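Note that one protein chain of the assembly has been removed; the remaining protein chains are unaltered in position.
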Amino acid sequence: MNNNKGLEIPDFSQSPIVDKVGVEERVERFQKRSIKNESKMQGLRMALSMIDLTTLEGKDTPGKVRQMCYKAQHLHDIHPNLPTVAAVCVYPSMVKIAKQEVKGSGVKVASVSTAFPSGQAPMKVKITDTKFAVDQGADEIDMVISRGRFLTGDYNFVFDEIASIKDICGNARLKVILETGELVTLDNVRRASDIAMYAGADFIKTSTGKIQPAATMQVTYTMLEAIRDYMNTTGRQVGMKPAGGISNSKLALHNLVMVNETLGSKWLTNEWFRFGASSLANDVLMQIMKAETGVYQSSDYFAID
Amino acid sequence: MERVEVLKTYKIYIGGKFPRTESGRYYTPTNAKGDALGNICLCSRKDVRNSVVAARKAQGGWAGRAAFNRGQVMYRIAEMLEGRKAQFIEELIFQGATKIKAEQEVNTAIDRLIYYAGWCDKYTQVLGSVNPVASSHFNFSVHEPTGVVGIIADESTSLIGLVSMIAPVIAGGNTCVVIASESLPLSAITFAEVLGTSDVPGGVINILTGASEEMAKPLSTHMDVNALAYSGNDEAVLKELQEYAVMNLKRVRSYTKDWMNSDSQDLYMISDYQEVKTTWHPIENIGGANSTY
Partner (left out) sequence: MATKKKNNQPVEWNYSPALESTSHVKLKDKYELYIDGKWVKPSSKKYFKTINPANEEVLAEVAHANDKDVDLAVKAARKAYKNVWSKIAPSERAKYIYRIARLMQERAREFAVIESLDAGKVIRESRDVDVPLACNHFFYYAGWADKLEYAFPNRKVESLGVAGQIIPWNFPLLMAAWKIAPALAAGNTVVLKPAETTPLTALKLAEIIHDSGLPAGVVNIVTGYGDTGAAIVNHPDVDKIAFTGSTGVGKIIQKAIAGTHKKSTLELGGKSANIIMDDAPIDQAVEGIVNGIFFNQGHVCCAGSRLFIQEGVADKVIEKLKHRMDSLIIGDPMDKNTDIGAINSKEQLDIINGYVKIGIAEGAEIYQPKCKLPNSGYYCPPTLFMDVAQSSRLVQEEIFGPVLTIQTFRTVDEVIQKANNSPFGLAAGIWTDKGSRIFNLTTKLRAGVIWANTYNKFDPTSPFGGYKESGFGREGGLQGLGAYLKMN
């Protein structure tokens, strides 16, 4: 459902400007938070529960997807009471398989769409792509924006495209990938965030994972501030998903600190915050085991898929 | 029958105008031979006050002028002085100088103005700096005028001491209130007339005559004066100025230079009446290939 109908659409060329050095300094402050003991354990468990376990490769097969889906529900069975991840994220062709595998676990299935990762396809193809994924049972759609159009200043095109995709998502939640590595400046990141939210995004997401740099804290912070302003103006809560490059617990905790202090605890659940990552889960698991056993861990003891 | 000469009325110079002292008082200094130099205004603290008001009013505009333009104005003063050279020499001789000394003094005064006129658009280049801070900021320091400067000119010279103190002060964008030599006031008044016919905006330079002892206190205690310049070697006077200056932390500079000496002019007399302003601004580093954001 697009709950943005009737909303006054701002002039996106007037989106708030962002000073990059100031953002870097703010991010440093988050990074200086020292998360220890119970708060660390709480943060690590939160991080686990927020992961979108992802495989987005040309060589993906049903077998690979099944293994990942099992892992999504059984992160480390030696340890009781671990949460599952939030979702698995796959290509549309794998949605059906994934859906079967995670059935009843509460783990969602997210599908990328709209000619992911480049988005260089006609609108018709993007709609078909999305519709297919939704029909296959995807709970969430991760679309990409047309970065080329955005960079030429064609904000209306980008807005309309997102709104059109939102229309066919039905009950699936729409995550809009900005591919910030191609937008280059934080001013662009901010503007693209505003466009996505006003066009109906349920989540905004940094990256496809195919382009570097991806989810830097500076980018995520800029998007979090956009979410906060949007919430204050419209009253609608939008989720955030940094994806790509968050590979260890420390980074994940710093991201959570940033969410906590920028948006507040209302966002500290996998309904509103996700990590798009594949290798993060094991590092978090190792940290949890370290904290509980007092012994530094080896990756040999944690299943890779 | 000989023509009756028109005698000159000596006035003071405030805000570009030539009033007489508001006190209505005068004094009559004499030269070594005992000739009266004239009826000279014996200025009061109210003249000091009026001068500071004029100087403050002129300060922003003068500082805001292009440095190049300040240089031109100062060059114009020198031109006008050159044109009235004979009058200055005559007055200096009347006040007791030999002809050679008088000529030297006027020439040096003209050259001094030219010297500082040339500095106007150069001193910030020599004194300023770009500071390589360790963070991602552009940081630079520039010199800005201190503001209104109270000048107590050299008592022992009539023209060169006065010009040598005024020139670096105004070259740097300050305005000033000058207390002229009490015993040798004629050149100061004539210099004011030079200023009046050059392009110096009213209020940039204000010249008062009279008892330095009387005017020093209202000038050095004035809360709207930012700096004091003293030429002379009376330690008691200097100490008093320094004590009064404390009220609003005026910068106090003092000199015991021989102003006829070419060494007495330099860049650092300009920087004596400058404040260093340092500005920071972030640098957004978005490199192409090695962007790290």
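A few notes on this one:
We call the chains A and B, going by the order they appear; numbering starts again at 1 in every chain.
Quick note on the criterion: a contact is a pair of C-beta atoms (placed from the backbone, for glycine too) under 8 Å apart; a residue touches a chain by one contact, two chains touch by 3 or more.
The structure presented is a predicted model; accordingly, all values stated were derived computationally and were not measured.
Touching the chain that is not shown, out of A:Thr84, A:Ser113, A:Thr220 or A:Gln287: A:Thr84 (per the contact rule at the top). Considering the whole complex, the residue from B:Asn131, B:Thr197, B:Ser262 or B:Asn285 that touches the absent chain is B:Asn131. The missing chain, though absent from the display, is touched by one residue of B:Asp35, B:Asp199, B:Glu213 or B:Glu243; that residue is B:Glu243. Hidden from this view is one chain, which touches chain B at 126, 129, 131-135, 137, 139, 141, 144, 146, 226, 235-236, 238-240, 242-243, 245-249, 251, 266-268, 275-282.
In the full complex, the hidden chain is touched by chain A at residues 16-19, 21-23, 25-26, 32-40, 42-43, 46, 49, 83-84, 86, 104, 106, 225, 232, 256-257, 260-261, 265-271.
What we mean here is this: only the chains that are shown with their structure count from here on.
Each chain gets a centre from the mean of its Cα atoms; for chain A and chain B, those two points are 68 Å apart. Those residues of chain A that touch chain B in the complex are listed here as 19-22, 24, 184-186, 213, 216, 218-219. Across the interface of their complex, chain A is touched by residues 135-137, 282-286, 291-293 of chain B.
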